[in-house]
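Apart from one protein chain that is not included, each protein chain of the complex appears where it belongs.
What follows is subunit A.
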Amino acid sequence: MDSLLQAFIFLSAGVVAVPIASRLGLGSVLGYLIAGVLIGPFALNLLHDATQLMHFAEFGVVMMLFLIGLELQPSLLWRMRFPILGMGGLQMALTTAAITGIAMYFNQPWQTALAIGLILSLSSTALALQILAEKKLMNASSGKSSFAVLLFQDIAVIPIIAILPLLAITAPLTNVDTANIAAVVTADAHSSGGGNLIAHLPGWQQTIIVVMAVVSIILAGRFLTRPLFRFIADSKLRELFTATALMLVIGIALLMTTVGLSPALGAFTAGVVMADSEYRHELEANIDPFKALLLGLFFISVGASIDFALLGSKPIVIMEIVLGLVALKFIILLFLAKLFKIPGGGSYWFSFSLAQGGEFGFVLLASTLENRILHKETIDILTAAIALSMVLTPLLILFNEKFVIPRFKEDKSTTTADEEPMEEQDNPVIIAGFGRYGQIVGRLLIGNDIPVTVLDHSATHIERVRRFGFKVYYGDAGREDLLHTAGADKAKVLVIAVDDREKAKSILKMAKHSYPHLLVHIRAYDAMHYHELKSEGADFISRELFLSSLSMGEKTLQALGMRAYKAKRQARQFAVHDQKTTDRLGEHISDNKRYISESRHAQEEVLNILRGDRMSYRTSEDHSWDATGHE
C-alpha cells in the first residue's frame, strides 16, 4: 500500500508540475525538478527516502543510454567520429585540466584533484538531451554537437571507472564497509540486491574483469539477441516482447553492477551492438515509455534530494562551486563552439545545455567513496553541487531562449531552424508490411536509390529478406510509437502493404490522425475495402490483384491473336472503365444508409460490374485509327 501511495505521490506531482512548467515555457525538466523539491523533505516532506528513489530512478538513465546506443549504428558513429573525438575529447580534456588545476590550488593531492576534475567534467546526458529534444534542436548543429560531446563523455566513463581505483591514495575499505556504503550510495545495489562483488580485488584485476564484462555484452548482443527475439516474435505475444526487452536491459544492469561498472554503460554498449538489429525499432518503442517515466522520476528525485540542510550550513562554498562549475564549463564549451564553428545562436544552445554536472557524476562519486579517493564530506558537497547545477540548467536555457537567442534572430542563416538536417537516417518512405507485395514496392524504390524504412512483423520474413541486404525492422506498424521511431514525422510517403484488411485500415487511420502531412499509399483487398480506405482519406489506393489480373487478361487476349498494342489498350481501357464503375458504386454505398451485409453487397457489386462491362463495350467500341481518312 505504502509503495502505491508513494507512486501516486510521484505521478501526481509530475502530472501537476510538468504541464504547468511547460505551459509557462520552463520545460518539462524544470517541472520535474520543482515537483521534486516540493514533495521533498524540505518542503511537503511526502517522500520517505529521496536517495533511494533516485537510485531506483537512475534506471531511467540506463534505459536512456540503451536507447541512445540503439540509435547509433556503427556507421553513424563512424561518420560522427570527428565531432565526437575532437569536440568531446577537447571538452573533457580542457574541463578536467581546469578543474584539476583549481582543486590542486586548494591544496588537494593530485590524485584527488584529478578524480574531481574527471567527475565534474561530465555533463548530464539525461538533462541536455531532454532539453534539446524538447526545443527540437536534436537535428540542428547545436544538437548534433551536444550529442557528440555527451557521447564522448558517456564512453569516457568506462575508462574513468577503470582508472578511478588506481587513484586511491589510501587502502580500500574492507568488504563489509564497501557493502554498507554501496547500499547507501549506489543505485544498483538496491534494484539488484547484489552490489559490487569485485571491489575487494586489486585495481588491475578489477580493470580486467570490467573489460571482460564489456566484451561479453558485445558478443552476446551480437550473437544471442537475434535468435532470442526471433523466438519471442514468433510467439506473436506483444507483452512478451516488452518483457524480453526489459529483461534484457535489467539483466545487463545486473551484470554491470556485479562487476562494479555503471549499468548505463553496459546498456549503452548493448544498444550500439543491437543498433543494426531488425528489432531495433520495436525495442525502442517498448523501452521508451519506461525510460520517459523513469527519467521523470529521476529528475523528481534530483529535486527532492537537494540537501537544503547542507546548503544552509555551507551556502557560500556550495554556491561558489556551483556557479564556478557552470561558468567554467560554459566558457570552455563556448570556446569549443567557436572553435568548431557552430553557427550563431547554436553555440549558446550548445554551451548552456551542457554546462552542468551529470548523473554519471553521482555514480562516479559513489565509487570514489568505495575506493576511498574522496572524503565523505567532499562527496556530499560535490553531490549537492551537481544536483544544483542540474537545477540551474533549465533556468539558464530559459535565460538563453529569452535574452540571448533573440539577438541572433536577424541573421536568418544562423537560426537553428534553417540548419541542415542531421545524418539522413530519416528515410522519405516507410513501407509497412514486407511480404510479396511490399517487397516489389521496396525493390523499385531502392533500385532508384531511395532509402526505405521497412516494418514487418513476421520474423521469418525479415530473416529472409535481410539476407538480400534490405534494412527491415521487426515491428507492428499499427503502433503509433513504432511508426514514430520509424521516422513518420519526417517521411513523405507511408506505403501500407500489409495483407490484413483491418490492420491496413487501422494503420491508415492512425497515420492520418497523427501525421497529417504524410501521404498514405495503401494496398486494398477488394473493391469494398477500397471504398473504406478511400473514405478514411488514403492518398493512393491500389487493389492488390487488379493489375496482375489485368495483365493476365491482356496476355490471354494476345494469345488468341490480338495484336499486342490493341490488347494493351483494351486492358488499359478496361482499367479506366473499372475505376469509374468502382467509384460510382462507392458513391452509392455512401448514399445508401441502410445496412447491407458485406457479402451480399459484394455479390451485387459483381453483377453490376458485369452488366456495366457489357454495356461499356458496346459504347466504347474502339474507333481509333479507323481507315477513313488515311489508310
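Odds and ends about this structure:
Just so it is clear, contacts are C-beta pairs under 8 Å (C-beta built on N, C-alpha and C of every residue); 3 or more make two chains touch, one makes a residue touch a chain; residues count from 1.
Quick note on the criterion: contacts and distances are computed from a predicted model.
This complex has a chain not shown, and the name its UniProt record holds, of "Anti-anti-sigma factor", "Response regulatory domain-containing protein", "Xanthine dehydrogenase family protein molybdopterin-binding subunit" or "NAD(P)H oxidoreductase", is "NAD(P)H oxidoreductase". When the whole complex is considered, the residue among A:443, A:501 or A:568 that touches the unshown chain is A:568.
Of the residues in subunit A, those that touch the hidden partner chain are 562-568, 622, 624-631.
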